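Below, a portion of the complex is reproduced, with chain positions unchanged.
Residue numbering begins at 1 within each chain, and the chains themselves are lettered A and B in the order written.
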Amino acid sequence: MSLLHPDRLFPAEPGARAVARELYEAIGDAPILSPHGHCDPAWFAGNEPFPDPARLFVVPDHYVFRMLVSQGVPLNALGVPRVDGGETEQDPRAIWRLFAAHYHLFRGTPTRMWIDHAFETVFGVTERLSSDTAERIYDQIAERLTDPAYRPRALFERFDIAALATTDGALDDLAHHEAIRDSGWGGRVIPTYRPDAVTDPEYEGFAANVAALGRLTGEDTSHWEGYLAAHRARRADFRALGATATDHGVLTARTADLPPEEAAALYKACLERPSPVEAALFRAQMLTEMARMSVEDGMTLQIHAGSLRNHSAEVLARHGRDKGFDIPQATDYVHALKPLLDAVGMEPGLTVIPFTLDETVYARELAPLAGVYPALTLGPPWWFHDSFEGMLRFRRQTGETAGIYNTAGFNDDTRAFCSIPARHDVARRTDCHWLATLVADHRIGLDEAHEMAQALTSGLARKAYSL
Amino acid sequence: MSLLHPDRLFPAEPGARAVARELYEAIGDAPILSPHGHCDPAWFAGNEPFPDPARLFVVPDHYVFRMLVSQGVPLNALGVPRVDGGETEQDPRAIWRLFAAHYHLFRGTPTRMWIDHAFETVFGVTERLSSDTAERIYDQIAERLTDPAYRPRALFERFDIAALATTDGALDDLAHHEAIRDSGWGGRVIPTYRPDAVTDPEYEGFAANVAALGRLTGEDTSHWEGYLAAHRARRADFRALGATATDHGVLTARTADLPPEEAAALYKACLERPSPVEAALFRAQMLTEMARMSVEDGMTLQIHAGSLRNHSAEVLARHGRDKGFDIPQATDYVHALKPLLDAVGMEPGLTVIPFTLDETVYARELAPLAGVYPALTLGPPWWFHDSFEGMLRFRRQTGETAGIYNTAGFNDDTRAFCSIPARHDVARRTDCHWLATLVADHRIGLDEAHEMAQALTSGLARKAYSL
């Protein structure tokens, strides 16, 4: 018995299905490029075993616990820590049983596909999770986790990951990345420069963060030029450890391009008590500054815009950030990106990758923009849209205007390490599904589909992220 | 000959079609739950025969007459009454002939499917409507309408309706519902509390309506606490007649949660001459108040937002409200619902059902919200989206993030009684189509698809509306 049908996600019509199979056969086993994600570099530095099944699959995965919360399961019962240190479920088996009893909620979701794939391909589980099978599956996974073959580095190798980028704050000391480098282990784990804490004046402790940035770099961050120099220095530190990209989490995609003296004055104001208007303008300005630095140093710039974070005041107060309550909102790109694009959009050597949670801009704004500006490359469907239907919508809505060669391949964007092969597998199968329909429609030839499948699997990510 | 192909709306690919057939066979004949709609309780209280075919199928159905109007047929010619009592067509055969001559306009629309289904399954008509067949079909339906087997209660039973909710104003005396209850007839027809006339300060006669609410309940509605008490009393009256839900028609989904003293002052202002800003804030506040009362009394709260009513000033002046000129507009949920959700969104016992006419929020806002807040359950595709394509888009855009278990099953939402079986049949076939594609994609097992089909047909509506 198997949880995984070999033809899953391929078109139902036999002719197109055969094409999808043929395409997948050629790329299904290609090494994984993971140029954006949230794995913890400590795993690969320390190479300690992962904890129990609940702490591997449930407690840290907001896709999982948010669905259980939606049906009335309290976060406490799932072992999600409280801000006040108050009591939460500590028994991993109790958490696992709750998860198993609610597994039917995931029918039709990507989470279900990812978990089934990880269960079977990583842990050899071939039964569907339910209350009936919960204990057996728990035991099987728990036992494997004690085996050295299930330690982070071994899994990294088993997963055939050619490169894995983590996401690291500007103030991070990168010690784990240094340890990986110095360890002699051959896995390519590289950092990504994510400076939100020092570019967003509304971030907790912004002024102190900026001061720390100064200390870390030996630059005088009390003024604008020193602050920019400090960024340049930190970007170089990251590059020295293999980084090829920066990343920026912002509520909107707004950019600005102020004259230097205005930017300097704005920076001063933001070190004191910026108004919301000033803070927003500074964030906008910093995207353009980062893009300019990218022209200088070749780092790819990623913009993750449009998520209204921590929607529930109650959950934020009780459990803190990142607890599944980030909700997308409508996001404009056509006006928002204009200042940045006017500044550097025609630079052929620059790669700016916008991501969005607002699919209405795929066909209306993003594909037309990426289909003409050399500096723009479209990021893959993000977060709730990292799914079979979501990826098909993305290709159908961008492919006719931007083609595939203005897109960046796939990102798994995950902190769920064991789901990485699953996510890439879903993406590859969906690409093959889409390409097979183009072949079946006689829009492209089969030889072209093969080249496109290679590009979608490896070439586009390699190029977009200089890997 | 038949108007209805047994495989209609199933996937074309034979493998998926077979799965859809199998699923449909198990649920196609299940009793109908109709938890939201606009049937007239007087039909079932009085059990009088329905009038002629034109007054059954054309004159009251805005889906039908709006399409004829779009091609230049005047509302007058279709017998739609005028505000000034001026002349309109009175001959039902003349109206019917116009309808028949334009029936081709409905090709590809749900209206066509609903009418064909009602023609054949209710009245035994098996010819397609056209100018050629108009008279014969008229005669056949008219004759049947004189038969006692075509009276409202008999049809209710023939349609196998397990529960039918009507929509009733807060000031309605519910006499028809009392008469149904007292009649000894076994049909379950229940009211729904729709208090727009006493919660919207811009509703015609708001102050007088509120005073009437006070008289009806014996509460002093000249102040905020009395006004809220009056709502509680009326909700109890509705519940005594079987009501399990309230419903709210609003232009936007905006909610508010003011401190009690501010709410009380706002209420006072609204009893006088509220500004548009005050009126909007009061409507927003009342959604949250109603949600709080729902926590107390267990009634499900429905929000129907986003229709700009009576778009044509000319038609409004000549023919009044609800004449097919209600046009959807872009509608935000992520910010709009936050105050209500901060107040009661984590209540596991509460069910708030948002409906929308803005499909762009399905994947972007509604599925992420319903996929995490216990109090939110997504309403089915509404109005123009109550259709084959509309329902597929809904499932494809919400299913991967919210699953099906955060959705409320189907609503027919109709005043066209004879179309109720047709609408449920279209919904069930579409559900089976969608589920069959998930099975064909190997995203779910066939056993799971069967359970999901049952849920979509009965279980989800029963749970969402406590039926």
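Here is the rule we use: a residue touches a chain if its C-beta (ideal position, glycine included) is under 8 Å from a C-beta of that chain, and two chains touch if they have at least 3 such contacts.
Fair warning: this is a prediction, and the values are worked out from it, not measured in the lab.
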- Count every copy of the one sequence in the whole complex, not only the 2 placed here. 3
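To be clear about the criterion, only the chains that are shown with their structure count from here on.
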- Note on the structure: When centres are defined as mean Cα positions, the distance from subunit A to subunit B in whole Å is 40
- Residues of subunit B touching subunit A in their complex? 11, 13, 15-16, 332, 334-335, 338, 341-342, 345-346, 348, 360, 363-365, 367-374, 376, 396-397, 399-406, 437-438, 440-445, 448, 451-452
- Touching subunit B in the complex, subunit A uses residues 4-5, 7-10, 12-13, 66-67, 69-72, 104-110, 112-113, 128, 308, 311-315, 324-330, 357-360, 384-385, 387-390
